[in-house]
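Here the complex is missing one protein chain, while the rest keep their positions.
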Amino acid sequence: MAKPFNRLLLTGAAGNLGKVLRPRIAAWAEIVRVSDVAAMAPAQAGEEVVRCDLSDKAAVNQLMRGVDAVLHFGGISTENTFEAVLRANIQGTYNIYEAAHLHGVRRVVFASSNHAVGFYEQNQFIDAHAPTRPDGMYGLSKVFGEQLGRYYYDRAGIETVCLRIGSSYPEPANRRMMGSWLSYDDLQEALRCSLFTPRVGFTVLFGTSDNPVRWWDNRHASHLGFRPKDSSARFAHLFPDSGAYPSPNDPLMRYVGGTFVNDGPRYGEQ
Amino acid sequence: MAKPFNRLLLTGAAGNLGKVLRPRIAAWAEIVRVSDVAAMAPAQAGEEVVRCDLSDKAAVNQLMRGVDAVLHFGGISTENTFEAVLRANIQGTYNIYEAAHLHGVRRVVFASSNHAVGFYEQNQFIDAHAPTRPDGMYGLSKVFGEQLGRYYYDRAGIETVCLRIGSSYPEPANRRMMGSWLSYDDLQEALRCSLFTPRVGFTVLFGTSDNPVRWWDNRHASHLGFRPKDSSARFAHLFPDSGAYPSPNDPLMRYVGGTFVNDGPRYGEQ
Amino acid sequence: MAKPFNRLLLTGAAGNLGKVLRPRIAAWAEIVRVSDVAAMAPAQAGEEVVRCDLSDKAAVNQLMRGVDAVLHFGGISTENTFEAVLRANIQGTYNIYEAAHLHGVRRVVFASSNHAVGFYEQNQFIDAHAPTRPDGMYGLSKVFGEQLGRYYYDRAGIETVCLRIGSSYPEPANRRMMGSWLSYDDLQEALRCSLFTPRVGFTVLFGTSDNPVRWWDNRHASHLGFRPKDSSARFAHLFPDSGAYPSPNDPLMRYVGGTFVNDGPRYGEQ
Amino acid sequence: MAKPFNRLLLTGAAGNLGKVLRPRIAAWAEIVRVSDVAAMAPAQAGEEVVRCDLSDKAAVNQLMRGVDAVLHFGGISTENTFEAVLRANIQGTYNIYEAAHLHGVRRVVFASSNHAVGFYEQNQFIDAHAPTRPDGMYGLSKVFGEQLGRYYYDRAGIETVCLRIGSSYPEPANRRMMGSWLSYDDLQEALRCSLFTPRVGFTVLFGTSDNPVRWWDNRHASHLGFRPKDSSARFAHLFPDSGAYPSPNDPLMRYVGGTFVNDGPRYGEQ
Amino acid sequence: MAKPFNRLLLTGAAGNLGKVLRPRIAAWAEIVRVSDVAAMAPAQAGEEVVRCDLSDKAAVNQLMRGVDAVLHFGGISTENTFEAVLRANIQGTYNIYEAAHLHGVRRVVFASSNHAVGFYEQNQFIDAHAPTRPDGMYGLSKVFGEQLGRYYYDRAGIETVCLRIGSSYPEPANRRMMGSWLSYDDLQEALRCSLFTPRVGFTVLFGTSDNPVRWWDNRHASHLGFRPKDSSARFAHLFPDSGAYPSPNDPLMRYVGGTFVNDGPRYGEQ
Partner (left out) sequence: MAKPFNRLLLTGAAGNLGKVLRPRIAAWAEIVRVSDVAAMAPAQAGEEVVRCDLSDKAAVNQLMRGVDAVLHFGGISTENTFEAVLRANIQGTYNIYEAAHLHGVRRVVFASSNHAVGFYEQNQFIDAHAPTRPDGMYGLSKVFGEQLGRYYYDRAGIETVCLRIGSSYPEPANRRMMGSWLSYDDLQEALRCSLFTPRVGFTVLFGTSDNPVRWWDNRHASHLGFRPKDSSARFAHLFPDSGAYPSPNDPLMRYVGGTFVNDGPRYGEQ
C-alpha cells in the first residue's frame, strides 16, 4: 500500500527529537526529507538529507519543493539570546510558512513548547485558549511561531497543529517532568494524529503523556483523537514522596516552565 | 424480581434502531409496547405491538395509556421535506409530550440527533449548553423536540433526556463516523442510564462511544453515569492514515453533521 | 437622496406593533410592502398593502417578489394552541425564509420574543448564548423561528437578527414590565440597527429600553450599535416601592416570561 | 530510607475516618501524633497520642509543637446545632491554623465535606470555583474552614488542600452514595497526593472514587495527580435499576448533600 | 399613602453608617426599629430604639418581633481579633437569621464588605461568582454571614441581598477609595433596590458609586436595578496623577482590601 505522503519534510533532524523521529516517521511518506543546519546522519532508504539554514529564505524555499507536509522541529530548542532566537526561530519559522505557502503545502506541524506558557504556576490548569505567558526568549519565539500558524491559516488556509511539547526524554529528569513528560511513543502518536486528522484548522495541542499530574487541558484538541499511552507514573519511584517542601521562590517546582523562567537574557550585557 | 417498569413505550419500533432495541430493552419492563406507523415484526412475549401515526393526536393519547416511561424513537430519521418533518416530528413529538402529560408519564427519553448541532465544524468542541446549529429540516425538528422536553419539564415536571445520537451502526461507514459512532451496546447503556438515573431533570446527552476523536463534551450529563465501553478505534484500519486532505469545502470532513448540511430543502420547488 | 431600500416587507402589519411601525419605517424604503392575514389600513404613499396568510407557501412566495429585506412581525403574537402556532408561526416562518431564499433576499429581522427564554427567573442574568427556555407554545414557536434563521444563515447566507422583544407598549402595564419594557422609539432604533449594520450574520438581540432592572445581556449584539434612549425609570411612580413581597409561586414576578408560564396548553383537552 | 515527615499531626483520630487512617498513614512520618477530644486507642509504634479539645486555643498550640504537616479531621462530622459546630469546627479550625502559623507548619490538609456544596442538585456538575452552597450548620462550618485555609495561604503562605469528602464508607449505603462514594484506599491516596505534591497553594479537591455518576469536576485540582482506583460500579447490584422515581421533593435523590438539607437547625427552639 | 413596610429593623444603628442611615430610611416604614449594642441617639418620630447585644440569641429573638425586613449593619465593622468577630459577627449574624426565620421575616439586607474579597488584586475584575478571598478576621466573618444568607434562602426561603460595601464615607480618604468609594446617596439607593425589588433570591451586590476605576462587576445583580448616581471622579483633584509608583509590596495600592490585608491577627499572642 502506498504511504500516506509522497514527501514529508522534517526540520531540526539533527536535534535530540529529530534524531528520535527519523526512524519513527519513515512509514508516513515515500520520501522523508530531513534537514538541519548541523550535520546529520546519512540518508537511509526513503530519506533525503538536506542541510539548510532556516534563516536563509531562499534556501528554505528550495527545501520546500515537492513537499506535502512539514514537521517543523528546526531552530534553537532551548533558552538563548534574543538575537539567536530572532534569527533561527522567528525568521526561520517565517521562512518555513512563506515557503509552504509558495509551494502549496497544506499542513504544518509546529514543534512549539510548554515554554510558550511557562510562567503559569504548577497549580493552575489551563487550556489552549489561555493567554500565552512565555518564560524567556525561547518561549517568546514559540509564541511567535504559533501566531504565524494562526495567520497563515486565516489568510492562506495552511492548516497547523502547534504541539506544545512538555519534556520529551526517555524518562523524567526531575520531579517537574512528572507533569510535563512526553514519551517518545506518545510524541510519535501526537504527530501522527496531527498529520492525519482530515481537518485541523489551527489547533494547539499540549504534548504530554497520560501523567497523573496535569497542568494542561487538551479539550480544544479533542478532534485530533490523541490518546497518550504512556504515563510518568511508572517513574514515581525516582522521586519519592517528600515532606521537604520547596521554597515558594524555587522556580523548578513553581512554574510549569521550571528553571527556564530564570534563564532569560543576561540583562544589560551589550 | 420484578422488572423496573410495568409498561415502557418504544416509538419508531420499525426503524433501524427500533429493531435493534426491541430485544435489548425487554428486561426493563413487564410489557414493552412497541409502535410505529409502519408494519412491525409480531409481538414477542412481553410485548404489545401498536400501529400508530404519531401525527394523530387522539391515537397517540390512546397509545400512551398505562405507560410508565417513553423511549421516543419515532418520526422521520433522516433529511426530508419541511412538510414531512413538520407532520411526523414536530406535530408527532408534541403529541407524545401532551399525551405523556395527560397520562402522568414521568419520563421521556427523546432520540435527538447530532444534526441538532450539525453545523459546528469538526475542529470545535462543544458541550450541551452550546447554542444549537441544525443542519437541515431534520435537525430543526430535533431542536424543536428538545425544546418541547425543556418546556414540559419546566412547566409540568416531565423529565427528559435528549440523546443526541451520533451514528449508530454496526460499524463506522466513513471516516466522519470514527468520531460520531455509537455502538449498539453503548446505545443500550445510554438508554439504561437515561431511564434509571433517579433524577435527570432536563438533560442533553451526546450519544457516542468512547471514540478517540471527540467533538462533544458530556460534562453536563455527568450525573447519568454513562460510560461507553466501545470505541471506534478498533475500526481504524478501515480508514487508514492519508495525506490526501479533503477540500475545505467538503462537508463530510468539515461539519459534524457531515453531508447532511448539503441535504436541505430543494430551494424553490413549489 | 434615495432611500436605503427599494422595497421592504413588513409582515404582521395589522398587529399592534405592525401598526406602530408602518409610519416609522416609511423612510427606509421607496416602497414598504405591508402584509397581514387580517385587514389593514389602506396604503399610504410609498406603501403596498398585500393581504396574505403566511401559512400559504405559494402566497408567501408571491409576497416576497422584489423584496430587499424583511421585517417579519407576522403570525400569532401571544399564547395560543399548539395547532394555531404550528400553522401561523412555524409553517409561516418557514415559508418566509424559504421564499426569501428563493428570491435572493439577504436579510430578515425576525420579531422573536422574550418568551423564548421566559422560564428563566427574574434574578438570573443571561446573554444570547444561554440555552432557550420557552414558556409556552408561543415561545416554542419563537425558538423555532430563531433556529430557522440560524439554519438559513449557515446554509444559505441569509443574515438574520432575532429581536427578542420584551414588552413594547406605550408604558409598562405592570411591575414586571419595568424590566422588559421597550419603548416604540427604541423598537424603531433596534430595527434600524438590525437592518443597516453592514454585516450581522446571525445575531440575537434582546429588545428592551435602557431600564434600570436588567435581565438580559446584549454583549453578543454589541456590533449592532443599538443604544436605547428610553428608560422605564420615568414610570417608577406607577409601581411604588412595596414591602408586600409576591409569593414565590407567583409567576408574574418570578419568571421573566411573567404569567405566560401559566398560559400553556390546556392539558388533555382533545 | 527516612520517612517523608518527621512528625505528622492527625486530628479527629477517634472518629470513623480517623480510625481508618491511623494505620494507613504510619509510613508517612517517623512520628504520627494522633489527637481527639475523645478517647483513642493506645499509641502504636511511631505514634504519639494526645487528647485535646480543639476549641482550647492554648491546648492546640501545645499540640502543634514539632509538627511538620497536619491532617485536620477533627471536630464535629455531621449535622449538629450551630453552637456545637461553632465551638468544635469554627473555633477549632481557627485554632489549628493559628497554631500552625505560630509553629511554622507549612501545609494543612483539611477534611472538608461535600456538604459545603450540598444544596446543588444532583443533575448539576460543578467545579471547585462554583460558589459554595452549604446544606446545614455542619456545611457552613466546612465553608468557614476552607476560607480560613484561603486566608492563611494568602496572608501567611500556609498551603492547604481542602478535601471535600463525599461518602467514605466501606460501601455505599444508599443510591446517592453511588455518586459520592470514596473508598478508603482512594481516601488514603487523596491524602497522599495532598501532602506530597510539592506545591499546592490553596486547592479544593472533591473526594470521590472513580464512580460512574459524577457531580464534581476536579479540573482545578489536576496538579495533585489524584487518580482514584476504586469505583462504586461494583456495588451497582445493591441498587438495582428502578422505575419508581423519587418524588421531586425527596432530598435524598435531589441534592448532592442528600438528607442533610433537611437536618438543619430545629427552628425556633430556644 | 402608607409606607412600604410596617416595621423595618436596622441593626448597627450606632455605627458610622447606621447613623447616616437612620434619617434616610425613615420613609420606608411606619416604624423603624433601630438597634445597637452601644448607646444610640433618642428615638425620633416613627422610630423604636432597642439596645441589644447581637450575640445574645434570646435578645435578638425579642428584637425581631413584628419586623417585616432587616437591614443588618450590626457587629464589628473593622479588623479585630478572631474572638471578637466570632461573637459579634458570626454568632450575631446567625442569631439574626435564626430569629428572622422564627418570626417569618422574608428579607434581610446584609451589610457585607469588600473585605470578603479583599485579597484580589486591584488589576483583577471579578463578579459575584468569584470565589471569596477574605483579607482578615473581619472579612472571614463577612463571608460567613453571606453563607448564612445563602443557606437560609435555600433552606427556608428568606431572601437576602449581601451588599459588599466598598468605602462609604463623605469622600475618598486615599487613592484606593477612588475605586471603592460608595456615596451615602448611592448606599441609600442600593438599600432601596435591595429592599424593594420584588424577588431577589440570594443576591450579592458590590456597593460602589459609578467610579471610573472599577474592580467589581455587578452583572449578577442586574435585576436589582441599582444605578449609582455619584462618582469618585469629582474627587480626582485630591489624588493628582503621580509617577511615584507604589512598591509592589504596598498593600494599599495592590489589593482591593488595601491595608486590611496587613491587619490580621497578631500571630501567636495568647
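The chains carry the letters A, B, C, D and E, assigned in the order they are written, with residues numbered from 1 in each.
Operating definition for what follows: a residue touches a chain if its C-beta (ideal position, glycine included) is under 8 Å from a C-beta of that chain, and two chains touch if they have at least 3 such contacts.
For clarity, every value in this text was computed on a predicted model and none was experimentally measured.
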item	value
Residue of C:V37, C:L71, C:V85 or C:V200 touching the missing chain in the full complex	C:V200
Residue among C:A69, C:V117 or C:C162 that touches the chain left out of view	C:A69
Residue in contact with the excluded chain [from A:Y94, A:W181, A:F196 or A:W215]	A:Y94
Those residues of chain C which, in the complete complex, touch the missing chain	1, 4-6, 28-29, 68-69, 106-107, 157, 159, 192, 195-201, 203, 219-220, 222-227
Sites on chain E contacted by the missing partner chain, in the whole complex	121-125, 175, 178-179, 211-215, 217, 240-243, 245-246, 248, 253-254
Interface with the unshown chain - residue positions in chain A	57-58, 61, 82, 86, 90-91, 94, 98, 101-102, 119, 129-136, 139-140, 143-144, 147-148, 150-151, 154-156, 261, 264-265, 267-268, 270
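One rule holds in what follows: only the chains that are shown with their structure count from here on.
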item	value
Chain A and chain E: spacing of chain centres that average the CA atoms, whole Å	52
Where chain E touches two or more other chains, by residue	none
